[in-house]
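A protein chain is absent from this complex, but the other protein chains hold their places.
Order of writing sets the labels: A, B and C. Residues in every chain begin at 1.
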């Protein structure tokens, strides 16, 4: 069984590694000792009444991402961040005096496998919480499982919204949070009044573009001059680039993903569209994606996210340093990676507020929790299980980092079922 | 082609008249401009053994291919018992009563001799007919009877791929026999056979031609002389000569292009 | 949709769209040429074709990093060396694969499909283990980036022109090789009649190996060229495979001319449809048209009618 210890060890490349190893190795031994080493926590019978895997010294948390298959590329950062957060929490004494034990499962980029493994984590391993999933499809596949077995899922990806489950906390942004502030900014600062939408053909880009179109037409009183979708994996964009040239939009708004992303920006660059003059706003490019696209090809484009690696604050400095220490100097940190990092902390805070690991109590304690230590800055959980967060616009630089050109002044309320945008 | 030279035919008769079992008329096929068969006509009577001879590339096999529907004619007609064959599918042509043996033995290697014959048994030829086909006494008896005729009764349960070359040829003839065709077309039935097998094959052919017409392609002149009622000589896609073996042998045109060299 | 635009605009767009079609055509030819040799001439269904392309792309990536670190002065010209290396690497791997795998399967074409699919899985995982799961960004020399300004409003991407040039060169080269050279003669002889070719003293095994290697090598060059327009990752090769096979099959597998004609018609259809419809529907319609025509005319566009 691939439990977390093994994978964690493999990735650690630092003194932290040795410390963690010692800590983990000590964990089983601890249970033999009288309860004093970690005895700060309350009695097990008090913190767990529903049969979760909670012992006097440990609490089990699942991690469920794709390690293999096509999605492994994207999901790597998220699971690394989750492991980092858990290691840090453990180092600081765990949750309610209990160390977090990781059980990691591979969703293998295959949705039934996600459902299968989710069920295993809940039914066999009795995980008190699960950090996981990346694509909407995988989340949709595991959702009924979490609802049926009353599990707890922290989901890190920015997504299309239109969902709200008692058993899920969404630590990424839903579509209106991510998009609207960016559109407002581009409208105000860059005079964006005509837009051309290009997206991959699936639910997230289509829903996002729908919201964007409503906002452009109804609020900004602008015009959408084109809206195009390409099958996932499409690599030829010259025709659509010509269409963009013909319609001359002020703003190109893109949500192309995966290998298509790389092809799109390379061909855009080659076609002579100069991103220092043509405004391009994307909601699908983080630092992770730039790695594959090549910084030169996308420099000048604006990306709309809640987090960039270059955010200047103490939380983030420490987070970036710790992350690189654990996973290597060359790693980059994107929006989803940071959102995944929040999951374990939000869970910890909710458990401590509730004084229990019981899912119902943790869920009940969560709304209005505030996390001031987040790398992105301060966030708050809304009663609708999404996070209040700021939205930022970053300008891509040739070195693969973003220069933050705008930060929304206030936290933006999550609105997964936006009225007037459907 | 002059119909008058055909013994037994009526001059000026309608070639569609039912006296002919097979009437091939002005048959032409071209492959990318090359006319492999060019304006060929000949007529086969009921119960006649007709041999087609000719040098390599004369279009002999193509004529058989055209008759059995394997190749589609560019022009001309093939009438079998008054029915136009050029428009029919291969299987419909077979079901009309035309059987064909290929040059190289064409049998099912993975099946036993018994199963080879059974598949050729003319019943249950539709999809659902085949699903509900029963191996009843009639089928068995007929297969044993044929097996006996083609000298393979002891090999019935053997996989066909283990048969000798000659035995394979016989098996294929047997597969035709069990269809009980009225017109049997054989493409070089004795090619590659030992002398002993050749004699046995001639004996076999003499047995099976009773009550049907046979169209044979053969190079072995001795064999041709043994069996042919009449001979058609093809050369470069055209009919060069036709008639009894005696007549053909003495035709100067034939001597020049074929027997001469 | 054109009411709002000036004639000049439209003219420029049509010119550029024509070039977009030509670029797509070149891309398709380049993708399909290697496969046309392997599938068309040898009858081997090489499902790992995309992975051979990606090997070429990775060679280009290695080259670019090497030149950047050690020979920055020569960086502008590295791409040519990269393409040669890509050809050699993919060709050598191809010959190795032929030796170890393909030559046992010439009589079972459908089984080559399964075996090469297995090979593609192995190659994908190998790339993942060696280069990492993420896509790598290939640095291009600056002269390959950007576009040529033909008139005020007509711009042609340089990398597109480069792909067109590479395609033309390789196509002419392959045509000469197959139809004019001694080697090509042997290849055609072996494909037409293997035992006879063997009997007249052609080393058929060697010809097979070199033919397969040639096809794979061309795939490598294609992959190398595609680093300019597409992604380079362990699974990027999979993006090309369906299109590539359809082009070869649609062209009538046995002829190079057919492959080119088929690439032309498919690329023009797709690029025109993409312009007038949405991208996804254009793709579906193009594929449907190709499949539909293949159902009606299974021998493809160009085949000789021969006696079977």
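Here is the rule we use: contacts are C-beta pairs under 8 Å (C-beta built on N, C-alpha and C of every residue); 3 or more make two chains touch, one makes a residue touch a chain.
Here, contacts and distances are computed from a predicted model.
S.K.: Just by its UniProt name, which of "NADH-quinone oxidoreductase subunit J", "Sarcosine oxidase subunit gamma family protein", "Carbon monoxide dehydrogenase subunit G" or "Urea ABC transporter permease subunit UrtC" is the chain not shown in this complex?
M.R.: Protein name of the absent chain (UniProt record): "Urea ABC transporter permease subunit UrtC".
S.K.: Thinking of the complex as a whole, which visible chains are touched by the chain that is not shown?
M.R.: A, B, C
S.K.: For the chain that's not shown, point to the residue among B:94, B:183, B:231 or B:254 touching it.
M.R.: B:94
S.K.: Looking at the full complex, which residue from A:231, A:355 or A:373 touches the chain that isn't shown here?
M.R.: In the full complex, the listed residue that touches the missing chain is A:231.
S.K.: Among C:93, C:214 or C:290, exactly one should touch the missing chain; which is it?
M.R.: With C:93, C:214 or C:290 as choices, the missing chain is touched by C:290.
S.K.: Applying the definition given at the start, please give the residues of chain C touching the unseen chain.
M.R.: Touching the missing chain: residues 39, 43, 45, 47, 101, 104-105, 108-111, 113-115, 117-126, 128-129, 241-242, 245-246, 249, 280-281, 283-284, 287-288, 290-291, 294-298.
S.K.: Can you list, in ascending order, the chain B residues touching the missing chain?
M.R.: The missing chain touches chain B at positions 68, 70, 89-91, 94-95, 99-100, 102, 106-112, 114-116, 118-120, 122, 124-127, 130-133, 135, 140, 144, 153-154, 156-159, 162, 175, 179.
S.K.: Given the full complex, what residues of chain A touch the hidden partner chain?
M.R.: On the chain A side, contact with the omitted chain comes from 1-2, 67-68, 105-106, 108, 110-112, 115-116, 119-120, 123-124, 135-137, 140-141, 143-144, 148, 162, 201-203, 206-207, 229, 231-232, 422.
The rule we apply is simple: only the chains that are shown with their structure count from here on.
S.K.: Could you tell me which chain's Cα centre is nearest to the average position of every protein Cα atom shown?
M.R.: Answer for the innermost chain: C.
S.K.: Select the chain at the greatest separation from chain A, using centres from the mean of Cα atoms.
M.R.: B
S.K.: Which chain pair shows the largest tally of C-beta contacts?
M.R.: Here the largest contact count links A-C.
S.K.: Roughly how far is chain B from chain C, centre to centre by C-alpha average, rounded to an integer in Å?
M.R.: 48
S.K.: Could you work out how far the Cα centre of chain A sits from that of chain C, in whole Å?
M.R.: Measuring from centre to centre gives 37 Å for this pair.
S.K.: Of all residues in chain A, which are in touch with two or more distinct other chains?
M.R.: Where chain A is concerned, no single residue meets two or more other chains.
S.K.: Please set out, as single numbers or ranges, the residues of chain C touching at least two other chains.
M.R.: none
S.K.: So in the complex, the part of chain C that touches chain A is made up of which residues?
M.R.: 5, 9-10, 13, 16-17, 19-20, 23-24, 27, 133-140, 145-147, 149, 155, 157-160, 226, 228-233, 235-236, 238-240, 270-271, 274-275, 278-280, 282-283
S.K.: Mind pulling up the chain A residues that touch chain C in the complex?
M.R.: Touching chain C from chain A are residues 70, 72-73, 76, 201, 227-231, 233-236, 238-243, 245-246, 258-263, 266-267, 269-272, 288, 290-297.
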